[in-house]
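Just one protein chain is left out here, and the rest sit where they should.
Chain lettering (A and B) follows the sequence in which the chains are written, and residue indices restart at 1 in each chain.
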């Protein structure tokens, strides 16, 4: 059963199916069907290191030499799934991404997009805005990202990016 | 108040949930929707020629649209749920109440197709459902930017109850909720409301209950 359907109590993650709970290190702490049993150390789930870098959650692929990059002056606004690859997003934005960052100029302002491919035809897009932007500017950035997604998905669907 | 009800119907659940949250006791009349198709039988068609449930009866008043039922329950027992403090807010509530019908027609129909074998063009239904979820996600993001957790205010209103069930049950129709972080936060906020009740397919937040103590395993 997928643990993402589970629940967190205190510092433990429990599975929704039989309630087995796990510590941060991945070892099983409790099997509710056998309350008196101390779960053997062999019962564990795979764990994934994560790091919070300025409000963005990062996971390493392989063993990177350095920690996650920091983006000064911007703050994450929202994450979106785009049914298109990065090339289609680049075409829609009319500019190239550099090191996973795409600066999309729209209506006289620039929205910074952090891109992570999810397979071949899908991209996870994190929208970053100026730290000191006000709510109206943030809403405008969110809408700009929606517009870009529409265009990129249209590009991907009509296959002009290839 | 008498509710013609089906346990697996998200539209009926809206009314049960609203009643639970506003402290109204409903007289539940179970309808054999599946497998019996009782909602298309003579007794229920006489009440609602459209052949849908829920149906809410209170004296002479007969309501056959769940959004109207939510408004009726709120107006009767807990007007703060109406969300009509200002013109803009009242209109926003109406906007989402109307929007909720698109959820029924897309995500709801996909669920009936996948779960109870109803006919339908599943790809088209899922595509319409996904489009609606994206609109909802964007709307919730904008609310959060303004510091509000719910659709029309920082407090839940009938709009949230109208939209919540079909959204929460989208995976039943094969539409994933994984791409929508703002919807996830909103769904958790709704499930954390005092008096929240669940329906099959919508789990309560087990985290709201404390971990049983180690010696608590004894029956």
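The rule is simple: contacts are C-beta pairs under 8 Å (C-beta built on N, C-alpha and C of every residue); 3 or more make two chains touch, one makes a residue touch a chain.
What we mean here is this: contacts and distances are computed from a predicted model.
> Given the choices "Phosphate transport system permease protein", "Cytochrome-c oxidase", "Aromatic ring-hydroxylating dioxygenase subunit alpha" or "PQQ-binding-like beta-propeller repeat protein", state the protein name listed in UniProt for the chain not shown.
Matching "Phosphate transport system permease protein", "Cytochrome-c oxidase", "Aromatic ring-hydroxylating dioxygenase subunit alpha" or "PQQ-binding-like beta-propeller repeat protein" to the record, the invisible chain is "Aromatic ring-hydroxylating dioxygenase subunit alpha".
> Would you mind spotting which of B:2, B:155 or B:206 touches the chain that isn't drawn?
B:206
> Among B:32, B:85, B:121 or B:154, choose the residue that contacts the chain missing from this document, as touch is defined above.
Among B:32, B:85, B:121 or B:154, only B:32 touches the chain that is not shown.
> Spell out the interface residues on subunit A facing the chain that's missing from view.
These residues touch the chain not displayed: 1-2, 5, 16-19, 31-35, 37, 43.
> Just the residue numbers, please: which parts of subunit B touch the chain that's not shown?
Residues of subunit B in touch with the missing chain: 6-8, 30-32, 34-36, 38, 114-117, 171-172, 174, 200-201, 203-204, 206, 209, 212-213, 216-219.
Everything that follows uses one rule, which is that only the chains that are shown with their structure count from here on.
> What whole-Å value do you get for the distance between subunit A and subunit B if each is reduced to the mean of its CA atoms?
Taking the average C-alpha coordinate of subunit A and of subunit B, the gap between them is 28 Å.
> Note which residues of subunit A are touching subunit B in the complex, please.
So the residues of subunit A touching subunit B come out as 5, 7-10, 12, 14, 16, 21, 32, 35-36, 77-81, 135, 138-139, 142-143, 146.
> For the complex, give me every residue of subunit B touching subunit A.
Per the stated touch rule, the residues are 134, 137-138, 141-142, 145-146, 178-179, 181-182, 203, 205-207, 210-212, 214, 216-217.
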